[in-house]
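All protein chains of the complex are present and in place, except for one that has been dropped.
In this document, chain identifiers A and B correspond to the written order of the chains, with residue numbering beginning at 1 in each.
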Amino acid sequence: MAEVYVKNELSYKAKKTIFHILVYAFLILITISVLIPFYWMLLTSVKTQVMIEQVPPLLFLKPADWEINNYKLLFEVVQSGPRRGQPLFPFFTYMKNTILVSVITTVGTTITTILAAYAFARLRFKGSNLVFVILIATMMIPGEIFILTNFLTVYRLGWYDVFNQTYWDAVLAMTIPFMTSVFYMFYLRQTFKQIPNELYFAAKVDGTTDFQYLWKIMVPVAMPTIVTIIILNSMGAWNAYIWPNMIATRDEYRLVSNGLRGAFTDSSTGRTDFGQQMASAVLVTVPLLILFFVFRKQIMRGVSRSGIKG
Amino acid sequence: METKNNWRAWLYLAPMLILMAVFTFYPLFNAFIISFYKDYQPLLNQRAPGMTLDNYSIVVNNYFFKQALKNTFTLAFISVPISIVLSLFIAVALNSIPRLKAFFQTIFFLPYVTNGIAVGMAFAVIFHRNYGLFNQFLSWFGVAPVDWIGSTATWGKQMTALMIFTIWDSLAFKILVFASGLTNIDKQYYDAARIDSASKWTIFKRITVPLLSPLILYISITSMIGALKAYNSIIALFGESLGGRPRDMITIVAFVYQYRADYANIGFYSYAAAGAIILFMITLAFTGLQTIVSRKRVHY
Partner (left out) sequence: MEIKMANLTKIFISKDKKEVHAVDHVDLTIPSGKLIGLLGPSGCGKSTTLYLIAGLLRQNEGEIFFADEEVSEMPPEKRGIGLVFQNYALYPHMTVRDNILFPLQNMKVPKQEAMERTQEMAALVGLEEMLNRKPKELSGGQQQRVAIARALVKKPRVLLLDEPLSNLDARLRLQTREEIKRIQRETGITTVFVTHDQEEAMSISDEIVVMKDGVIQQMGHPQEVYDAPVNLFVAKFLGNPQINVFEGEIKKGKIIVLNMEIATTDKPDQKIIVGIRPEGFMVDETKKSAFKFEVNLVETIGRDTTLIIDTPSDDETLLDKHSFKVIVDASYRIMSGDLVHFKVKPDKMHLFDLDGELLK
């Protein structure tokens, strides 16, 4: 009997070890697949054109051989093309636009979201369920449908004028339509609902108005959720592509995503300068990654909740 | 709680509702209307009198719209199941390791927080015919260089490249959601299953997947709807030409934007609207499907 057991035990432990090795191998394989595009982006951005066109491709490059000229060129003022008089890749202009749009949109969204979430979580009024259901239903509608009319609305509001659009016209057009979010409202309402009623009654006894109660008690208590909403929302502007492309009449009004594509292809030869293109991609990617690593917990928690909600 | 604060509640809702009335509800309604206009010129706000269904028949018979339907559905129906199965395996693998779970999870989440256009361009470099990494990788297995996204690429090759990028891009969210869904499953079921001598595969098939099925269904439908709206990924990989050969990889959304961009041409805006409404109907059908299936199958 004892011998049988020893055999069993060995095979069991061996099996477990093999299983763990396989799992780790699988995860490492996925890790490599996830990281390769980032690696290739960075590697290409520090290669010279000659290195880029080398066959077979160079898979590694010693830091000593890194070519930072691609980055330098991005900031040099060009004399022709749509960006005449500007740097080849006006990174700082785009960043400024993106941050401005991001901040304005986020402030607006946060305010409308807090007010609406409070109404749905705390106040009783006729039709609240109906309105709530209608709002939730809009989450199912593809946003592309709205864009057609919103473009016309922005035009009628005078924010899209091909010849005379000012910077602030463009900023307004890029922010005002995006100052609401049903999903964040839903998310915050859930948090508000978890705040015990006793707190509300206690505040009433202390003579606070509803509005004071919201700002002095609800908002501070729900701060972690609000911070998550702020972070997730402000990342949106970094990925916005279609709308800013549509309503910004001048290159210097656009956001980072718009500046990336197309700018590095020589229109006469059709050849793309991949080194510069990847350098600009790195410039756009790095701030987001920094933001992510700083707020990793809030971001991942917020996103995983958004999936669980259904 | 108080009951007499009707008007005050509406005051709190007002900022959101007013903005949504202008930028959500009115546009939804208006898109339907525009799709029935005759000879519409949006900026001039001129049109021929009466309503028509012609826009729909023109769109449905348009070569590029057919191409867009084919591309969109191919992309959605292949990439979504693959990414779901793959992310499920990855989430289960993450859950079964004793160490480094947070580390792997963070890395796997990176694609979610990066600019899609920037990474898509990196993929374009990787898929380059002559000096791309992907062809180099294939050459180790003796595969001759293939044009994936260039002007000589076949439809199948372009679709494959697009598929790889789309799956890479969409895994992050699903892995995170499935992994947190898994941690919510009562550990007792796994203890019970071990006592019942279930193998790892049996546990996955008969415990994990069924218990996760409401989440899997929800994610399937939302990703399906997301995939039906593919656009940024095509721009990222192929540029504004929408394909190695122009418009080879056109999608429904891309179709809508193309016709929208040509608003100066009489009636084109209505074609765009008709395309958008058709997309809306398709997503509506998927949402309906989710409701029916979730009532029938996944609940226990």
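Convention: a contact is a pair of C-beta atoms (placed from the backbone, for glycine too) under 8 Å apart; a residue touches a chain by one contact, two chains touch by 3 or more.
Computed from a predicted model, the values in this text were never measured in an experiment.
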In the full complex, displayed partners of the excluded chain: A, B
Identified contact with the non-displayed chain, of B:39, B:191, B:240 or B:262: B:191
Touch with the omitted chain, as defined above, among B:62, B:136 or B:213: B:213
Chain not shown: contacting residue from B:130, B:184 or B:199: B:199
Subunit A, residues in touch with the chain not shown (by the definition above): 1-2, 4-5, 8-9, 12
Footprint left on subunit B by the chain that the document does not show: 186, 188-189, 191-199, 202, 206-207, 210-211, 213, 300
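Everything below uses one rule, namely that only the chains that are shown with their structure count from here on.
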Sites on subunit B touched by subunit A in the complex: 1-3, 5-6, 8-10, 12-17, 19-20, 22-28, 30-31, 34, 42-43, 89-90, 93-94, 96-98, 104-119, 121-123, 125-126, 128, 130-133, 136, 139, 168, 171-174, 176-177, 179-181, 184, 200, 214-215, 218-219, 222, 225, 228-229, 231-232, 235-236, 239-240, 253, 256-257, 260-261, 269, 272-273, 276-277, 279-280, 283-284, 287
Touching residues (chain side subunit A, partner subunit B) in the complex: 19-20, 23-24, 26-27, 30-31, 33-38, 40-41, 44, 52-57, 59, 111-113, 115-116, 118-119, 122-126, 128, 131, 135, 138, 140-153, 155, 176-177, 179-180, 182, 185, 197, 200, 210, 235, 238-239, 241-242, 246, 256-257, 260-262, 265, 274, 277-278, 280-282, 284-285, 288-289, 291-292, 296, 299-300, 303-304, 306-308, 310
